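Structure provided below as structure tokens; questions to follow.
For this depiction, one protein chain was excluded, whereas all remaining protein chains were kept in their positions.
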Amino acid sequence: MSDTSDAGQQRFDRGMGVLESILGESGRGIIDRLADISPELARQIVAWAFGEVYPRPALALRDRQLVTLAVLTTLGGTETELEVHLQGALTVGLRPEEIVEALLHAAIYCGMPRAINATLVAKKVFGERGLLPVAAGDGTAGGS
Amino acid sequence: MSDTSDAGQQRFDRGMGVLESILGESGRGIIDRLADISPELARQIVAWAFGEVYPRPALALRDRQLVTLAVLTTLGGTETELEVHLQGALTVGLRPEEIVEALLHAAIYCGMPRAINATLVAKKVFGERGLLPVAAGDGTAGGS
Amino acid sequence: MSDTSDAGQQRFDRGMGVLESILGESGRGIIDRLADISPELARQIVAWAFGEVYPRPALALRDRQLVTLAVLTTLGGTETELEVHLQGALTVGLRPEEIVEALLHAAIYCGMPRAINATLVAKKVFGERGLLPVAAGDGTAGGS
Amino acid sequence: MSDTSDAGQQRFDRGMGVLESILGESGRGIIDRLADISPELARQIVAWAFGEVYPRPALALRDRQLVTLAVLTTLGGTETELEVHLQGALTVGLRPEEIVEALLHAAIYCGMPRAINATLVAKKVFGERGLLPVAAGDGTAGGS
Amino acid sequence: MSDTSDAGQQRFDRGMGVLESILGESGRGIIDRLADISPELARQIVAWAFGEVYPRPALALRDRQLVTLAVLTTLGGTETELEVHLQGALTVGLRPEEIVEALLHAAIYCGMPRAINATLVAKKVFGERGLLPVAAGDGTAGGS
Partner (left out) sequence: MSDTSDAGQQRFDRGMGVLESILGESGRGIIDRLADISPELARQIVAWAFGEVYPRPALALRDRQLVTLAVLTTLGGTETELEVHLQGALTVGLRPEEIVEALLHAAIYCGMPRAINATLVAKKVFGERGLLPVAAGDGTAGGS
């Protein structure tokens, strides 16, 4: 039941604020692309996911993005969402080395191909932000 | 064992008729693309899936396409097949609002990214048919 | 942000009504089991999934359960949820022959093992309700 | 459309012969369990999978079972099917060391948990056949 | 190639130390169960996953367990591993409220059933440790 009440609008507005603060323009882009095909899906992502779940204080935003990246990596076929959430991960304070290490760690449990694919999306996002190369994460310089 | 008997040919012919009536040219296209790499896979899709399973009277074609869309959405990485089956879904009588609502509903169980991806494929298919915007499905006008 | 406002309570109450009318005691059971470990997950299932998405008029409850069964079958490892939603599927009017045929149909797209597993859960649920054997769905008597 | 023609019966009979020769009593058990809930699913597994696909000469039965084990391992949540197909794998000539090595190899691509779960099913099946311990597969004795 | 060199033994010993410090007896139990069926899988989990990947300083152990829980939840059918890693998550400092909130957060991306299943495993683990009920994570008391 589309909640067009005042309370529903409040949740939507709060959600849009949270979404934009984490995901920026790229996150807003997905919502806009959905507007003429499934306005309710767009509304639920904003009002429910970002308006109700994300703002809960029980888990830091940084940790939420770590979980989000792990789930998207494991699912596979989520390159569009990964690109947006990798940007969000940087925004909420995850460092590039932490992100690529998290993907390496995920490989233990979801296998190499999922980790490779997510890492190549990270390469694209980090490259656009001038964050390459990422250090090896073990105190040595990058490169194999 | 490739069934080249008369009965096998009958099943293939029946299947091709069913496939073309539901999926039209786009469905035929996948079969054609498989012909020189795996003629038996092409043949089984036609003779078995469309020749044996689809025509069974126990489930309406409209319901079959609803199930097909839900499975393809959940699997992920099936954009090619989704595009074909979204066209089929419209052909057998599912309305655009029902389809996008089914994808929203699926999101409860398979998560937002799978639903977003399938919805964006629907946007492409519906757009090509002049079916955008889709109404919000709750009695209000489209748009968030 | 846990929505403890009047509007939030309304959504929860509406959701619990919808949940109980579709899933009955078994659905309520899952919510109860979550209460002491993740009250917010329980609340979101009720207030969001059943309070906001399920009641939307754009898709019939019968079709929602068909989609739900297809998603759960495809995901795999969801026996607990399947058992509850198979009961819900019967409650909202899907006939046993339609359900097992939907699972056979799903097998085309998600493979035989997922369909077999879901069908064996259906056997348990239907058996408890005295609905076995299910007819072959093609006008002939049951049995292979 | 249930194929109750002579050709359909031939395919079923051929399939049952193939199924029993590979999977033995345990494979027959799954078919029997499906008989009163979805006789058509049972029939399609036998007539299509085992009557049409398995007997094709293009791939050896041993290789088919290797593929089957890899797919079931990757899917997860398929313990029932894995148990049956592990027995089939032994029957068609895969050695225990090859099977456990295939599961280790699969871990590179589908992750450790899926490989662990399938390996523990293999432990059950091999244990019942007195095939434990399995050698380390590298020329050294078993044990870590 | 089973690495039975001194370096290989060092990696194994380091890995077993890390594994035991995080996962305790329950983690050791999985390794032991694998010993007579796939000693090399057991060895690789210890020497590679825990001996090489886990000890890398680029990601905190707490964050690794958060990623592990998210991947296992998304995969589904991993109850055995989840039980072990939920204990590990508590050991490395994730609080119960953080864990259940992470599973709620994951539900946005992988769907409710996967989150429910993982949360019910958490209920078992937390219950055995006297950690129930878990607070609602929003400043209010537990219970819906």
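First chain written, first letter: the chains are A, B, C, D and E, and each begins at residue 1.
By our rule, a contact is a pair of C-beta atoms (placed from the backbone, for glycine too) under 8 Å apart; a residue touches a chain by one contact, two chains touch by 3 or more.
None of these values were measured; they are calculated from a predicted model.
Note on the chain not shown: across the whole complex it touches A, B, C, D, E. The chain not shown here touches chain A at positions 76-77, 100-101, 103-104, 107, 111-117, 119-120, 122-123, 126, 132-134, 136-138, 140, 142-144. Listed here are the chain E residues that touch the chain not shown: 1-3, 5-8, 11, 14, 40, 44, 48, 51-53, 55-56.
Although one chain is not drawn, its touching partners on chain C can still be listed: residues 107-114.
One rule holds for everything that comes next: only the chains that are shown with their structure count from here on.
Following the contact convention of this document, B, C, E is the list of chains adjacent to both chain A and chain D. Looking at A-C and A-B, the interface holding more C-beta pairs in contact is that of A-B. Annotation: the chain B:chain E pair of sequence copies touches via predominantly the same residues, more than half of the used numbers being shared. Distance between chain D and chain E, defined via averaged C-alpha coordinates, is recorded as 30 Å. Centre-to-centre spacing of chain B and chain C amounts to 22 Å, using the average Cα coordinate of each chain.
Across the assembly, chain E contributes 49, 71-72, 75-77, 81, 100-101, 104, 107-114, 137-138 as residues in contact with two or more other chains.
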